[in-house]
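Let's turn to subunit A:
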Amino acid sequence: MSISAWLAALLIVAGTGFFFAGTMGLLRFPDVFSRLHALTKADNTGLGLVAAGVALLHQSWRHAALITVIWLLALAASSIACHLVARDALARGEQREEKP
Partner candidate 1 sequence: MTLPDPFALAAAALLALGFYGFVVQRHPLRRLLAINVFGNGVFMTLILVARWMPGGPDPIPHAMVLTGIVIAVSATAMGLALVRRDLRQGDGKDGGDRD
Partner candidate 2 sequence: MTEWVPVLVVFVPFLAGVVQFMAGRRVIAWWPVLASVATVAVSLWLTFAVAAGGGIEHFMGGWQPPLGIALRADGLATVMILLTAVVGGLVSVYALEAHGTGDPRASHFWALWLMLWGSLNALFLSADLFNIYVTLELVTLAAIPLVLLAGPEKTVTAALRYLQFALFGSLLYLAGVALTYGLAGSLDLALVGPALTDGGITGAVAATCMVVGLLVKAAVFPFHVWLPAAHGGAPAAVSAILSALVVKAAVYLLLRLWTGPLAGLADGLVAQLMGALGAAAILYGSIQAFRQERLKLVVAYSTVAQLGYMLLFFPMAVAQAWEGAVYHGLSHGVAKAALFLAAGNVLVYLGHDRVRDLKGLDRSLSVSLLAFGIAGVSIMGLPPSGGFIAKWLLLRASLETGQWWWAVVLISGGLLAAAYIFRVLRYAFLQAPDRPPATTGPIPPPIMALPATLLALLAIALGFTAAPLLALLGGLPEGTG
Partner candidate 3 sequence: MILFDGVLALLIVVLAWRCVTAGDLYLGIVVFIVMGLMLALSWARLDAPDLALAEAAIGAGLLGVLLLSTWRALPGHRRQDRDHPPARKAVRWLAGVASVAFGLVMAALLHALQPDEDAAGALALGRLTEAGVEQPVTAVLLNFRSYDTLLEMGVLLMALIGALLARTPLAPYGAATDDGTDSPLIPVLATTFTPLLLLVGAFLVWAGAYGPGGAFQGGAVLGGAGVVLVLCNRLQGAPEAGILLRLLLVLGVKVFILAGLLMLPLEGAFMAYPPGLTYPIMIAIEFCLATSIAVSLLLLFTGTHGVRVPER
Partner candidate 4 sequence: MTGIYEAMPLWVLMTSLVTALIIFTAGEPWHRLRPVINLVGASVKLALVGVMLWGVQLGHAFMVRIPLLPGLDIVLHADALTMLFVTLSAILWLATTIYAIAYLEHAPNRARFFGFFSLCVAATMGIASAGNLLTFFIFYEMLTLATWPLVVHRGVPKSMNAGRIYLQYTLGGGAVFLLGIALLYTLAGPSDFIAGGELLHLADEHAGALTLIFLLLVAGTGVKAALVPLHGWLPVAMAAPAPVSALLHAVAVVKAGAFGIVRIVYDVFGIELMALLDLGTPLAVIASVTIIYGSLLAIRQTDLKRRLAYSTVSQVSYITLGVALGSPLASIGGLVHLVHQGLTKITLFFCAGAYAETHGIHRIDELDGIGRRMPWTTAMLTLGALGMIGVPPLAGFVSKWYLGLGAVAAEQYWIIAVLLASTVLNAIYFLPLLHRAWFRPPRQGEADPGEAHPGLLGPTLFTGLAAVGTGLFAGFGWSPLAWVEVIVTREYTP
């Protein structure tokens, strides 16, 4: 295996780790806002890492560019979705839960 393949594998594993963390956050965090926090931050990073890894695997600038566009679109979509969910939660009067 070449160095780039090793690098790609590393990136993907790291990305998966972020996803895992994000998912744990979604499951364990007490209220909407902190869940969103975990989900968007961790998952977007994770997605970026995985995308980078996949791009590296493909060894093609065209594919790399496409993957980047996809990542950017996903970022935009998830940020807007996150914003809307949070707004809705606020409008419903959800409270932040303080950890005991």
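Here are a few things to note about the model shown:
Just so we're on the same page, a residue touches a chain if its C-beta (ideal position, glycine included) is under 8 Å from a C-beta of that chain, and two chains touch if they have at least 3 such contacts; residues count from 1.
These made the cut because all candidates are chains of the complex that A comes from, given by their letters.
Fair warning: this is a prediction, and the values are worked out from it, not measured in the lab.
Picking from 1, 2, 3 or 4, the partner of subunit A by touch in this complex is candidate 3. Within the complex formed with candidate 3, the subunit A residues making contact are 73, 76-77, 79-80, 83-84, 87-88, 91.
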